[in-house]
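Only one protein chain is missing; all other protein chains are in place.
Order as written gives the chain letters A and B; numbering starts at 1 within each chain.
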Amino acid sequence: MNDIIQQISNLSIGFKSKKGKEISILRKINLNIKKGETVGIVGESGSGKSTLALAMMGFVKQGLFTIDGECKFENLNLLKMSNKDLEEIRGRKIAMIPQNAGQSLTPNLKIGYQIEEALKLHTKLNVSERQKKISELLNKVRLPSPETIALRYPHELSGGQQQRVAIAMALAGNPNLLLLDEPTTGLDVTTQAHVLEVLKDIAKDTGTSMVYVSHDLGAIAQVSDRVVVMYAGEIVLEGPVRKILKDPIHPYANGLLKSIPKLSLKGLPNSMPGSQPQSDKLGIGCSFYERCNISSEKCKKNSPELDYLKEIDVNVRCFNFKDLKDFNKTTEFKNNEFNEKNTTENILKLNNLSISYAKQNFIDQFLGRIKDSNPTVKDINIEIKKGETLSLVGESGSGKSTILKSIAGLLKIQDGKIMFNEKDFLSDDLKARSSNNLRAIQLIFQNPDESLNPSHTVEEILSQPLKLYFNLQGQELKKNISDLLQKVRLGDFYMQRYPRQLSGGEKQRVAVARAFAANPDIILCDEVTSALDVSVQAAVLDLLKQLKKDFNTTYIFVSHDLAVVKAISDRVAVLYQGRLCEIGLSESVYKFPSHPYTEVLLGAVLEPDPDIKPRLIAEDIVEERPPEKGCTFQGRCPRILGDKCKNETPPWQIGLNGHAIRCHIEINELDRIQKKELLNGQQK
Amino acid sequence: MFFLISKRVALGLITLFIVSLITFIGVEVLPGDACTVYLEREAYGDALAACYKRLGLDISAFDRYLIWATNTLQLDFGFSLSGQMPINEILGPRIKNSMVLATTAIIIGIPFALILGIITALWRDKMPDIIISSLAIFSMTIPEFISSTLLILIVAIWLGWLPGIVIVPSDVTVMELLSNIILPVIAISMIMTAHMLRMVRSSVIQVMASDYVQMSILKGVPYWRMVFKHVLPNALLPAINVVALTIAWLLGGVVVTEVVFNYPGLGRLVIESISNRDLPVVQALALILASIYVGINLIADLLTLVLNPRLKTLQTRK
Partner (left out) sequence: MNDQVSTNNNIKKNPSKFFEVIKTMVSKPSGLIGLSIVCFHVFLAIISPLITPHDFKAINPSLMLLPPSSEYWFGTDHLGRDVFTRTILGGRVAILVTFFGSLIALTWGGLLGIFCGLVGGKIDDIVMRIVDAFLAIPWILAMLLIVSILGTSITVLIPALGLFYGKGIVRVARAATHDVIAKDFIVSARARGHSNFSIIWNEILPNVRDAILVEGAMRWSWMLLGFSSLSFLGFGVSPPTPDWGLMISNGRGLMSFAHWAVLAPITCLSSLIIGINLSADAFAKALGIDRTTKAPV
């Protein structure tokens, strides 16, 4: 029976450390890929999944070598073949779609040329046939006007377009197996959903096998037939997608799925303690032992093997998996303790805020300020109550980070003002702000690698705000730092460490501690969990929630991840191209009636449940700038009424509990239509 | 596109203007002036006054600058004190000689450097790289006068294959020069090639480590095709700037080599005019050499702009 096209047996890949020790990145991997099936490989950074994907093409990165095992494709061990022989297979029988398409396309060659190159190498088409095929391929990945695209250079395309080109290029050789390494990471929510649709259709039409490597369980749920879960270089769980995602029987997978915020559930998920061990720190015994809550003595000293459970067609690597409680029963999220105290006190008020990035040229400056009539962010009116968590949601270009930065005083405001505590006017010039105002508003950034000074120890980093705002010194300073570290659940011994010695999650905790060091009133969180591993995100969110309770801080939380936003927010504001579309209580925004854009966003969210399919309501178009007049969403709105939307600014309509939507369609009408369509869609 | 080019050219001209200011002011602020410096002990009375008149030192500095600047724009560089003739007549043959030397070195050196640079990058850390890179580092770090001296010692004196020092006057024909310049060319090329090949090497290595090169391997692109179509065009773009700097150096920076070999080029003129304290000549040389430098860099800048797809489209899209 030969419907297995790729067979990986006992594969171990690693490198030699500086001291000569052999360190494994992949340990004894056994995996079969069948014809026509899509296998999703799930793991966090450091699990070895990318190395596995590359190994399936016979590619082992510089510095790594095959310790043991083989990777067979059509009965040839790819890892032992010469590069010349591999050229016959790569691109032709097995094709790769890389993670960052923008970086993976050669910058000096036109798109058309690069696709034609693939055709020249792997097909026998002549020149005119190739030209036709290029258009065909670009159409297949739903790129509009393929002739124009073919003449462009990679950097002229958007992220989503680049990714599609990468897919087209991979399909050129009609491969039997497609390898995809995080193909949708970094793309907008709606773009992601569209690209996944394309991939699913391709798999269905051509019967190509796919291996989809990702940390995003939502994406994996949508495309995979089977799922493989990797941890610390090993496969710990493997089986049909429904079984794995709906009832994971390995404690890591179990904990992972429980720790992801979901739109369908309320509140904050439970976080998993600890983090994945690094490849050079693995000892004897199960690699998950430190973090496991069903572990026993046996697990400490013995490594479990992968057991095949025939009845459910699942492979699991655990001694005690039977002790795992039924998944659905225990998925109770922590009670979302709402700050029920109805504070009407406004701590921050954004009044008609407009910000422009347009650079004034010399003449404008000479003649006096001419305002940008179509600024990047326009007419933002938001009142933020003391102690609440308000989230700003939107995709790239929505202006959410811009607004955050202007609250922090880092950007020039073109129009409008920001009021603090109902009486203080916050200047857009940092130097003009009072010391107290500077202290009261703190910022946490997205990328923990860049937000901590690499040449400072943790102690030095935390002492900065303490010294600046409270003039603490000596013993008192040290005690405060120790307290802060404790609050973010890091021990004292972290004080002498440098950022490069910390993991992503630990660094972000230090950043959180630094923000709280100032005892601020407001903390601005700019995509603070987006750069972290999935299992760590929940822990950081949990930490933020706990600290908020302790300090009664107000959060303004910016994210593109709607599930995370739902889990942590009291109120949500939805932005599109720098204009406010909808604002209201979290539960109101996530239910109908919604602004059409919110509807599009929510539809595109990928839940880690294969039975919940995304709804692609709007086209995936990238807009360069907001329209001059009329509704800002007119370019993509599936419910556009016509000229009214193009010419007139839509009014604010207020619904229940202060829920505000900015749309020409009457709010009750919107509610009715949306609910009806959802019902129809579900019935199909 | 046109706007961008003209902007660069305008900036280049501004730089030249600043250079002329620096040259002029630089000479002005030095203690004494061209005449007292040149005449030294004889700097008094009629001789001094005559010198002043000749060089225009009897008028204000500002006026003198204007006259000098307008003259140089018309390629009239003034009057040489030590040579007692217009500077242009001195410059002519010297420029010719330096060009001969530079051109020969370029024709030999640049292709050599490119090929060796690529070889050392592609066979990185293997035998070819180790040998060539070590030689290159050696070449770069030994001062010119040492390598030139050693060349003369070994090739001319011990082996007697070639003449060591150039003993022809400055105004000979190109053909006659050629037979004399082998050793100087070798000396210069060694250094030049070493610098360039190291730079090409690191650029190629950097490109080879990029994502798109890895992608082309995974796409099944054969090795040499990848090197020529994906790697080299991207790796060699920065090389344009280095080549430009090298050319500029060849014309005015090889002073020491020209002295060692007694070659009658611009470099040796620098030494001669400074030793003779002939400030007008020094001033003229500074301006000319700087202009060559600025001009060549401008050309390199524009070439990079035209050839780099990212920069080209970024501008035209606006």
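Assume a contact is a pair of C-beta atoms (placed from the backbone, for glycine too) under 8 Å apart; a residue touches a chain by one contact, two chains touch by 3 or more.
Everything numeric here is computed off the predicted structure, so don't read it as measured data.
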Selected from B:L48, B:I119 or B:V259 as touching the chain missing from the view: B:V259
Residue among B:I119, B:I182, B:I205 or B:L302 that touches the chain left out of view: B:I205
Contact residue for the chain not shown (choose from A:D3, A:E147, A:D280 or A:E450): A:E450
Missing-partner contacts on chain B, residue numbers: 11, 14-15, 18-19, 22-23, 26-27, 30-32, 37, 137-138, 140-146, 149-150, 152-153, 157, 195, 198-199, 201-203, 205-206, 238, 241-242, 245, 249, 252-253, 255-256, 259-260, 270-271, 274-275, 277, 282, 285-286, 289-291, 293-294
Residues in chain A touching the chain absent from view: 273-275, 290, 293, 408-410, 430, 433, 435, 438-439, 441-443, 445-447, 450-457, 464-465, 468, 489-491, 493, 496-498, 501, 503, 505-506, 509, 514, 518, 539
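Everything below uses one rule, namely that only the chains that are shown with their structure count from here on.
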Chain A partner contacts - residues on chain B that touch it in the complex: 210-223, 229-230, 233-234, 308-310, 313, 317
Chain A residues within the chain B interface of the complex: 54, 57, 59, 83-84, 86-92, 95-96, 98, 100, 103-109, 117-118, 121-122, 153, 155-156, 169, 173
